[in-house]
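What you see is the complex with one protein chain gone and the rest in place.
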Amino acid sequence: MTDHDPLAGHAYTADKAKLLARLKRIEGQTRGIHRMVDEEQYCIDVLTQISAAVSALESVALQLLDEHLRHCVVDAARRGGDEAEEKLDEVSRAIARFAKS
Amino acid sequence: MTDHDPLAGHAYTADKAKLLARLKRIEGQTRGIHRMVDEEQYCIDVLTQISAAVSALESVALQLLDEHLRHCVVDAARRGGDEAEEKLDEVSRAIARFAKS
Amino acid sequence: MTDHDPLAGHAYTADKAKLLARLKRIEGQTRGIHRMVDEEQYCIDVLTQISAAVSALESVALQLLDEHLRHCVVDAARRGGDEAEEKLDEVSRAIARFAKS
Partner (left out) sequence: MTDHDPLAGHAYTADKAKLLARLKRIEGQTRGIHRMVDEEQYCIDVLTQISAAVSALESVALQLLDEHLRHCVVDAARRGGDEAEEKLDEVSRAIARFAKS
């Protein structure tokens, strides 16, 4: 994400702190799941925490995908040519991987 | 998972070390995703890592669900009565939550 | 689902008409999606209908899974032995397939 315009870059920077805070929380959630299994807590409660961590990761992925479309894909589309094709192939594969995960 | 029989408990203990190792790796994956975003690495690469972490968490959830069915649900089914009903309601809700996450 | 007790069988029959009505609606949804593509309607509207059909199918699957656990798996658990093991392997594989679909 190096060649978007300064305005878009500014928006990204604003989101970055929030994004990092969300990822920090997700890391804490996975540490909590480890502790729950270690303490042999009730399976269903562990499953609830795993579902929450998965939802949180998917929500981060959707935000990254949205930003990627707005910046990288839009920029490449404007420049056109092979690079645009490659970016479109790449993002479609990422969406497919994400849908299957 | 406190009232399953000793044999089942033994099987659980054998899996526990592996399960904890997998959760440790997942915690490392989420830490890696945080670092990638912090270093502003390429979105698509971050998305690939998120898909991998989601798949790893889902795989742990499926293993826990399998063990829960084999131990808690089977034990409750054998004892019958309200407890069996409650365990079945509970596991169905957990599967639904997991399917929607 | 042939060897559950008569009461459970009755409950199943009550649900069956509703289940068939839901599946009839899902068949109608898929026919509608075909027509939308044939008429070259707007992609996003087609995607919305596909998401709705997928959610409806998943909801039917969760209901069938719930009934399967309550009848077949519980019955097999009570009888015990190899049959119980097989039913548990089978339902865990079905949940995994469903989670990945």
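As written, the chains take the letters A, B and C, and residue 1 is the first residue of each chain.
By our rule, a contact is a pair of C-beta atoms (placed from the backbone, for glycine too) under 8 Å apart; a residue touches a chain by one contact, two chains touch by 3 or more.
Computed from a predicted structure; not experimentally measured.
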| item | value |
| --- | --- |
| Chains in view that touch the one left out, judged over the entire complex | A, C |
| Where the unshown chain meets subunit C, residue by residue | 1-2, 16, 19-20, 23-24, 26-27, 30-31, 33-34, 37-38, 40, 42-44, 46-48, 50-55, 57-58, 60-61, 64-65, 67-68, 72, 90-91, 94, 97-98, 100-101 |
| Subunit A residues touching the omitted chain (full complex) | 58, 61-62, 65-66, 69-70, 73-74, 77-78, 80, 84, 88, 91-92, 95-96, 98-100 |
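The rule we apply is simple: only the chains that are shown with their structure count from here on.
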| item | value |
| --- | --- |
| Distance between the centres, which are taken as Cα means, of subunit B and subunit A, whole angstrom | 21 |
| Subunit B and subunit C: spacing of chain centres that average the CA atoms, whole Å | 22 |
| Inter-chain centre distance, subunit A versus subunit C - centres from mean C-alpha coordinates, in Å | 31 |
| Residue numbers of subunit A (touch at least two other chains) | 100 |
